[in-house]
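Here the structure is laid out as structure tokens; the discussion comes afterwards.
Every protein chain except one is present and positioned as in the full complex.
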Amino acid sequence: MGFLTKRSFSGGIHPPSSKNATKNSAIITCPLPSTVVIPVSQHIGAPSKPIVEVGAAVKTGDLLTEPGGFISVPVHASISGTVKAIEPRPHPLGNDVLSIVIESDEKDEWNSSIGPQKDYLQLDKQEKIRRIRDAGIAGMGGATFPTHVKLSPPGDKPIDTFLLNGAECEPYLTSDHRLMLEQPKKIILGMQIIVSILGAQNAGIGVENNKPDAIKVLRKTIADLGLPYKVYSLPVKYPQGAEKQLIVAVTKRAVPAGGLPMDVGCVVQNVGTAMAVYEAVAEKKPLVERVVTVTGKGVKNPQNVLARIGTPYSALLEFCGGLEDNVGKIIMGGPMMGLAQASLEIPVIKGTSGLLILDEKFSKKPQEITCISCARCVDVCPMKLVPTILAKKVKYNIFDSLEKDNVLDCIECGSCAYVCPSQINLVHYIKYGKHQVMKARKKAG
Amino acid sequence: MKDVLKIGGILLAITVIAAAALSGVYSVTKPLIEDAKQKEQDAALTVALAGADTSGIYKVENEEYVYYEGFTERERQNLIGYAFITSKYGYSSDIVTMVGVDTAGTIIGIKVLSQQETPGLGTRIAEKAYGETKTWVQKQFEGKTAMGCAVDKDGGSIISITGATISSRAVTNSVVDGYKKFNEFITKK
Amino acid sequence: MEKKLFVSSSPHITDRESVAKIMFTVIAALVPAGIGGVYFFGPKALWVILVSVLASVATEAVIQILMKKPVTVGDGSAILTGILLAFTISVQVPLWIPAVGAFFAIAVGKQVFGGLGFNPMNPALLGRAFLLASWPDYMIRFDLARPRGGHLAGIPINIDGITEATPLNVFRQLRDIYSNTTEFTGVQPDVHQQIDTLTSSYTSIKNLFIGDVGGCIGETSALLLLAGAAFLMYKRYIGWKIPFGYIGTVALLSWIFGGKTDLFSGNILFFVFSGGLILGAFYMATDMVTSPVTFRGRILFGIGCGVITVLIRQVGGYPEGVCYSILLMNLTVPLLDRWNRPKVFGKVKK
Partner (left out) sequence: MSAFKELTKGIYDQNPVFKQALGLCPTLAVSNSVENGLGMGLAATFVLVCSNVIISLIRKLVPAKIRIPVYIVVIASFVTIVDYSMNGLFHELHKSLGLFIPLIVVNCIILGRAEAFAGKNNIFLSLLDGIGMGLGFTLALVLLGTIREILGNGSFLGIPVIGASFKPVLIMILPPGAFLSIGFVMGFFNWIENRKSN
């Protein structure tokens, strides 16, 4: 079949990229919002614990919480002002989460310890990792897994390859693309820090070949800095940016089912994370802002915005010219894996790579009809699962054999549901099936 | 040990009773069954050896072969022909026929004794078409030379039943085979 | 917030394919073969197709209304079933035959199981099998099926009993004569010659390819069927695994066993273009609902169809076995899918 001869993976889909609206608009900074809402949990793992009290005055970059465990990161004040409330507020994931609300004093005074650090590369490994954790960095591609954990692999898993993920395969999103064009130096230097922590011999950046400008800029920057990193031009295919698919495309190593990239000696980080790592280690700057692509038919001026963490969508959208009348759906992230949002008061968090506003026509999903076993989902599944059988089992409440069908290997990329002619939301069923399997596992101990 | 004997005894008693009952029934029904079979064969023979006197048909039997001779008179006068039984596997069963031929080898009459072919298709070899008085085999074979029979598909003159070529061909070929065997035997004699 | 936002799970975009679009595209791909059928067999072919389609659609609608289900005749699947059924019957049937067949196909072949997506067997083929078992005398009558003067080279002139003038029928009859060696029937001297002319002469193969031979309405023209199939493959509505697995197997086995008496002497082109193989392999075996979803499953499905087809053609009671072979393999689909799950990404063999 020779699918390994090209730098790609088997399966996958080709949705329209829809990136033209924002791919050429430079990142612009969003004005400071009057209040920010900072949830204590913006990452995968234990929520962090607040260490400030209502009424306290904070400066930008001040620590607001302490980590709730090893797999946890703190959050920081993203503006200066007064803590107004510490209470549950709507969270992008759908439920209400304890959040620290800060009212701006409009001065944006920064914590004084933030600034360029000398000889940061010479710091020892533990210090670098501590700075990364203290800066509150969690994977900025959307998965929000605490970065310091990923950079501390257990001793029995030697890492020889570090990959930077600049694929940005989700349609519509351009934040990583713009970041690579505008901040290539910070990204590469961040990469250098990560490589020094991991001790990896090989390092490279994977970029889909629909971003030739980014590939060129990155190559030039690497050459200018005299570093040995490679830039891989990858074919455009969704989900090229999924960890396992990226690794197999670049290194031809297949992460074992149920395993992690470190099982094949790899660590993958998003380009935005690399920049945040640079800022954390070289400037001690915590993660208080990120680039968000605001796009879609439902917003007047689609653009790439540098926004403070905690900025409510309403403020962000107002800056982008406001919503059109026919808004139907607001999605955090891309259209394939993003989450539909219920309210405009939800804030930007560390994993908010984009805000996609779809008009009504695109929002309503057609009625699901019965599966006709066309096998399109089987053909596109990048994990080589059989989505139709998984979904049917879930639909008829047959959960006992799901685990044997490898349901837990699903990466929820949505390719199956994208191609389904019967409009069945396979991902929805499979997610529920995974949930049931995990529940059964917990019960069994 | 005692238990085993008791169980064995009961089982023995029951089987003995059953055997006795069966032998009684057998002795009563045996003549009936033979009678019915005889009647059936007689009916077939009257078709196969049409023209012979019903009491002028004699079974010729020896170790290897059985056939029938038919006379117009009871006292073995005027031999009109012979009848033999032949069979061949058709579409889903053995098709057994009784064939009567005259001394020159021309078929006098023919009757299907048993078959389990596809209803509506293969079974039509033994059935009368609507408004006919003769079955398909009678219509096709009577008056033909047994030796030269072949279905139309094989270039012969037996018009096979649409959709039941296999059954038609099986009957035809069994007639030929049966006649061949009969002929061998009779010439040897 | 005065406006209500839609909230649903990801993904939020789809490629806008739909079952109806797939069905109508397949129907479009069958149009050339349908026109060919009408051209070769005369206007009655059109009536057969129309009756079959109308009966399918009406049956589906009526049953769905009676069962108080949403009426889904708009998805085109009933129309497709009607067309495929009409394509597999002889033009000489009375018009109530396609109507009854379509009723059985939809009612018993599809709606009894719960409608589209739940039927274990291809409804059109089931309808055809029902008709063939119920009224064989109508279903195998092909004697007038060549009004355009098309012909098969090698049809023996001295055998006048042939009423089933499809290529495979003629072949079977000639070969039966050839191998039926009782000295009483005797091998006719020119049978040998006739078989060769029938199976390998240029005229025969050309007419077979164009479709100018006896047979069912939509199955004779390999050319038109392949044109439609190429379109469907280009649109990716049918894959290569089932049809090629199927036809490849038939070609190989026919070459080995399809000769007069010797092995490895069958003419592949004759067996591939004869009968309903092209129609069956590209349009019926590939029916999404009743074929496997897995890669290996589809290949094995195709091979299985091929083996059974050749088995029926060479030793079975019928000259053609496409219909039954696909129906039989349809029943193995759940097993094939269970045994041939793809190896999950990154799964290491233990």
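Letters are used for the chains, namely A, B and C, taken in the order the chains are written, and counting of residues starts over at 1 for each.
Basically, a contact is a pair of C-beta atoms (placed from the backbone, for glycine too) under 8 Å apart; a residue touches a chain by one contact, two chains touch by 3 or more.
Treat the numbers as computed from the prediction; the structure is a model and nothing was measured.
S.K.: Taking the complete complex into account, which shown chains does the hidden chain touch?
M.R.: Output: missing chain touches B, C.
S.K.: What chain C residues would touch the chain not displayed?
M.R.: These residues of chain C touch the chain that is not shown: 108, 130, 133-136, 138.
S.K.: Just checking the interface: what residues of chain B touch the absent partner chain?
M.R.: 6-7, 10-11, 14-15, 18, 21-22, 25-26, 29-33, 35-37, 39-40, 114, 116, 118-121, 130
The rule is simple: only the chains that are shown with their structure count from here on.
S.K.: Linking chains that touch, what shape results: line, ring, star, complete or other?
M.R.: Basically the chains just string along in a line.
S.K.: On a C-alpha centroid basis, what's the spacing between chain A and chain C, in Å?
M.R.: 50
S.K.: Taking the mean of the C-alpha atoms as each chain's centre, how many Å separate chain A from chain B?
M.R.: So the centre of chain A lies 86 Å away from the centre of chain B.
S.K.: For chain C, write out the residues touching at least two other chains, lowest number first.
M.R.: Residues of chain C never touch two or more of the other chains.
S.K.: For chain B, what residues touch not just one other chain but two or more?
M.R.: Within chain B, no residue contacts more than one other chain.
S.K.: Report the residues of chain A in contact with chain C in the complex, numbered from low to high.
M.R.: Listed in rising order, the residues of chain A that touch chain C are 9-10, 13, 15, 171, 244, 248, 254-257, 259, 327-331, 335-344, 356, 358, 362-366, 369-376, 378, 382-386, 388-389, 405-406, 409, 412, 414, 417-423, 425, 427-428, 431.
S.K.: Hey, which residues of chain C end up touching chain A in the complex?
M.R.: 1, 3, 5-15, 17-19, 21-22, 72, 75, 114-118, 239, 288-295, 298, 337, 341-348
S.K.: Taking the complex as given, what residues does chain B use to touch chain C?
M.R.: 91, 120-121, 147-156, 159-160, 162-163, 166, 169, 173, 176-177, 180
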